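Every protein chain except one is present and positioned as in the full complex.
Chains: A, B, C and D, in written order; residue numbering restarts at 1 for each.
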Amino acid sequence: MTMTPAVRAILANYESDNPGTRANLARMLMQGRLGGTGKMVILPVDQGFEHGPARSFAVNPAGYDPHYHFQLAIDAGLSAYAAPLGMLEAGAATFAGQIPTILKVNSSNSWATGVNQALTGGVDDALRLGCSAIGFTIYPGADDCFDMMEEIKEMSAEAKSVGLATVIWSYPRGGKLSKEGELALDVGAYAAHMAALLGAHIIKVKLPSDHIEQKDAKKAYEGFDSSTQAKRVAHVVQSCFNGRRIVVFSGGATKGADAVYQDARDIRDGGGNGSIIGRNSFQRPRDEALALLDKIVRIYLGQE
Amino acid sequence: MTMTPAVRAILANYESDNPGTRANLARMLMQGRLGGTGKMVILPVDQGFEHGPARSFAVNPAGYDPHYHFQLAIDAGLSAYAAPLGMLEAGAATFAGQIPTILKVNSSNSWATGVNQALTGGVDDALRLGCSAIGFTIYPGADDCFDMMEEIKEMSAEAKSVGLATVIWSYPRGGKLSKEGELALDVGAYAAHMAALLGAHIIKVKLPSDHIEQKDAKKAYEGFDSSTQAKRVAHVVQSCFNGRRIVVFSGGATKGADAVYQDARDIRDGGGNGSIIGRNSFQRPRDEALALLDKIVRIYLGQE
Amino acid sequence: MTMTPAVRAILANYESDNPGTRANLARMLMQGRLGGTGKMVILPVDQGFEHGPARSFAVNPAGYDPHYHFQLAIDAGLSAYAAPLGMLEAGAATFAGQIPTILKVNSSNSWATGVNQALTGGVDDALRLGCSAIGFTIYPGADDCFDMMEEIKEMSAEAKSVGLATVIWSYPRGGKLSKEGELALDVGAYAAHMAALLGAHIIKVKLPSDHIEQKDAKKAYEGFDSSTQAKRVAHVVQSCFNGRRIVVFSGGATKGADAVYQDARDIRDGGGNGSIIGRNSFQRPRDEALALLDKIVRIYLGQE
Amino acid sequence: MTMTPAVRAILANYESDNPGTRANLARMLMQGRLGGTGKMVILPVDQGFEHGPARSFAVNPAGYDPHYHFQLAIDAGLSAYAAPLGMLEAGAATFAGQIPTILKVNSSNSWATGVNQALTGGVDDALRLGCSAIGFTIYPGADDCFDMMEEIKEMSAEAKSVGLATVIWSYPRGGKLSKEGELALDVGAYAAHMAALLGAHIIKVKLPSDHIEQKDAKKAYEGFDSSTQAKRVAHVVQSCFNGRRIVVFSGGATKGADAVYQDARDIRDGGGNGSIIGRNSFQRPRDEALALLDKIVRIYLGQE
Partner (left out) sequence: MTMTPAVRAILANYESDNPGTRANLARMLMQGRLGGTGKMVILPVDQGFEHGPARSFAVNPAGYDPHYHFQLAIDAGLSAYAAPLGMLEAGAATFAGQIPTILKVNSSNSWATGVNQALTGGVDDALRLGCSAIGFTIYPGADDCFDMMEEIKEMSAEAKSVGLATVIWSYPRGGKLSKEGELALDVGAYAAHMAALLGAHIIKVKLPSDHIEQKDAKKAYEGFDSSTQAKRVAHVVQSCFNGRRIVVFSGGATKGADAVYQDARDIRDGGGNGSIIGRNSFQRPRDEALALLDKIVRIYLGQE
């Protein structure tokens, strides 16, 4: 891999990290068709834990096989593949060294009675499976949010000490937040900022709406132009240490391909680092998925 | 650094601490334009965690960049810079050795459903980031206050054993305390005293009003002249082991520069050790902030 | 120190303790003007934590300085000085080896919303500060009482393994207990007995009234002569393994000197081991306090 | 104990130690008839390990009983009693709190095939037995000297962290050192200096002769007046950080009382802190031993 100026500039922002962590960030940033551009597309398959297998895979039954997803991410030329413990264990040897992996170390499920997740993997697991990073979800706003933050504080410190990177999924939820508020611009920017403050190397948030949820924040957004999604993305990027941290956006529920493409263009134009695309890829037939991912990659390459 | 009698006298009060902790206290007391005077001005930037990025930085967008705050503290000749994990990680290598740092190891946020904070950093983090101290908030009065005290008991003991100092932010809040009571003189003095009893090296409290909140305490304040802010500061200093512990006062929400100057004069005249000035500095344009901090420094130098 | 038969007899009761713990008990029993008599007067200054600084020290402002209390205990020829972490840290080096100290390892405050205390010190702290014992409060009757008992179980075991003694403040409070019941004879004796059963070396309780609180206990006290305070003290002593454990009594709120003297005489005549006198000493001017403590010491010496 | 200026000045030299260690040094310095003077006489009974019981105790068979030595040290008004594990275990409870004890944590014996000692006690033992210090022998010059130094490095660090003091017996022996050289002035001063550099609080060496052993050192001693024992003592004291560390001298093999007195006078006049007197006390009948120790104490008091 010949390091590019774009990636070099990103890595320089991780100035407190050891070379091991930087190497793992570099691996993801230099992987696949976006390698060297500073952009990333990540395939996450934690849907089975969250929604159950049928809701996740029945529409494209090949997805019941963990190998399918490794191969999809590799064939699409993506940057990394993220999944819970069992999913990685089922393919990590076969695909060792072919694509960077992210071990999702906490997971929720549809029957959970609280707004929280269970720890379902560890840093040791990530090392033995050859992962480049751990992934962790926090629910800012939830009653258990402090507990989740304390869990990632411990795990992130451990990951950093052994040269792994940390990806935080920051999803506002629970507590006093309204349903509309979960996607509000101010809330999304705040959630991304909290992940950055917690020491995340890569921050994953949802694309925000132009709603402002918090009364106290309204004044700060007066005069702020949030009319386009690209501008809202730019504000989230700004909230992640003015771009000193990698931010990727999730696509949400399965939707039309055109909407997915527009999201990618907006992320690109707003200065975001890329997309995490799960259901919108593995819930399509493989050919369609590859076509969709090809187009997204070309968008980030500035070719679309 | 040639040690001054003023600093030597302060250090002598920390008689149970090892030379490592004393050296870190000395570093803060000998840093910047107030170095050697026994006075301190600290820049804290934990506002992003507490209020979100837009409410913290939109008014002066340069503040979205963590490097901005390191540089502001250095250029203003301040004594130390305090921030949560991610903020320090984003600049600790660039600014290594240029200004003492304080790792804020617990943090709250605007959506918290309880009166508490999450642990978001540790003593090991403080060592690897080259910090001189850890900072911790307690909420005396809150239902979870005992838990918070037990957390700082553990962390402070660990910090002291490896030569770091401990700063306690003591903010009465929650439980039976009224909103007015949070700033009451008796409450502020009590909160400062609890921080001292918990073993804090540096105590950070808010400037108290002349309200007396606790019925049981009214008698103790009979005849006490609390008519000026300087006298109220002096009472807080007295409550911190009669001046044997360093006490700094926070400026609170952004306000007019004249009010900020008057606060500094009152802190100085009451025998306080200085100010922690966050929003009143980084929420102003850099030039204004430097001018304001310059004047505050000159007030503590007795030149204004 | 030439060991006296009185102290030798007391130490013989601690037959399961290692020589380190016995040596620390001996240090307290051989210290000061009561050294060798088997009687003790202890100065506790945890009032600042419990009631705040002004209610504790405004009446005698010299008490804001931690050194004041060390010196008072030394000059009055007392047996030991007990205080929370910060108070000891502020003077432990200056007064090293001059008077045995007891680290109060849990503390409550006036704003607590539950009937419990926070752990605010540890056995490691006690060792590094050169203490002879740890002190711990339990609130028998409180909802959290089992938690408190489990905490002291752990800490006491650790203290004993490193040769420290354990002092338990046993204050019935909360739960189903009436206000009057907190001071009832049956309740006080029961609270003292629980402290003994928990493995305390020294038990601190309040002087009981002649009220009997528990219906189920009334029969057991039929015919029991509780008409004098000395007889009630004797019953508490009896409840502490028939005198095999040291029992000291607290003086409660500031009151007239004559009442304090009478209490001491009753404790002495009832076979108690002495007094813990906080507010009644440090809330008086130093001269008065020394005169009062002198008289109390002489009472225990049988000279008054 | 009312601290004296002499002891206060000595304690101030231990500026890196916690209050616990200072308190234990204070206990030894405030104990017995020399309490408060800054002088010490210590009774060591590790002879049984070194030479066997008959060579140690047959001449005064009362010495076979460990209680004998505790009582002798107490009755003679000495500063501390030092012995190996079993000797202390056999009396530590009976004499708890009556005299500071030093647990000798390594021991040799007459049949040893190397110049080294076995670890025969630990810091945990010292705590459970209520000791004020651990004692450790190094043999500078011996082939195993580095191993011994590394053992005391570990144990001393542990002792300091729990508030105990460290006494190092520094006896040049083995390797290239001649028999005469073991007692040479340059060798004794060097051995004392190494103990100080290793972090000893109290250094125990033998009284040096006026022989200079090391060729390379001869020049440094040119013009040095080593004609009297007091001057040689003064040089050893100088070699212990110019008097910043306590130095006591051993009396060596049993000899005439007058020689013992002269040694004490020379130690006193040379500025040494006192004597460790083993065989010269416990190998005499108790009455004679008490008379001898009384006279030595009076010498250090300046009365003889």
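Going forward, a residue touches a chain if its C-beta (ideal position, glycine included) is under 8 Å from a C-beta of that chain, and two chains touch if they have at least 3 such contacts.
This is a predicted model, so every value here is computed, not measured.
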item: Contact list for the unshown chain, restricted to visible chains; value: A, B, D
item: Omitted-chain contact residue, chosen from B:161, B:226 or B:262; value: B:161
item: Omitted-chain contact residue, chosen from B:62, B:93 or B:230; value: B:93
item: Where the missing chain touches chain D, by residue; value: 13, 15-17, 140-143, 145-147, 149-150, 153, 157, 172, 175-177, 186, 189-190, 193-194, 196-200, 214, 216-217, 219-221, 224, 235, 238-239, 241-242, 244-245
item: Interface with the unshown chain - residue positions in chain A; value: 15-16, 18-19, 161
item: Residues from chain B at the interface with the omitted partner, ascending; value: 1-3, 11, 18-27, 29-30, 74, 92-93, 95-99, 124, 127-131, 161-163
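By our rule, only the chains that are shown with their structure count from here on.
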item: Touching both chain A and chain B (chains); value: none
item: Interface copy of B-C among C-D, A-B or B-D, judged by whether over half of the contact pairs recur; value: A-B
item: Distance from the mean Cα position of chain D to that of chain B, given in whole angstrom; value: 49
item: Centre-of-Cα separation between chain D and chain A, whole angstrom; value: 67
item: Interface hub residues of chain B, defined as touching at least two other chains; value: 15-16
item: Touch-based graph of the chains, sorted into line, ring, star, complete or other; value: other
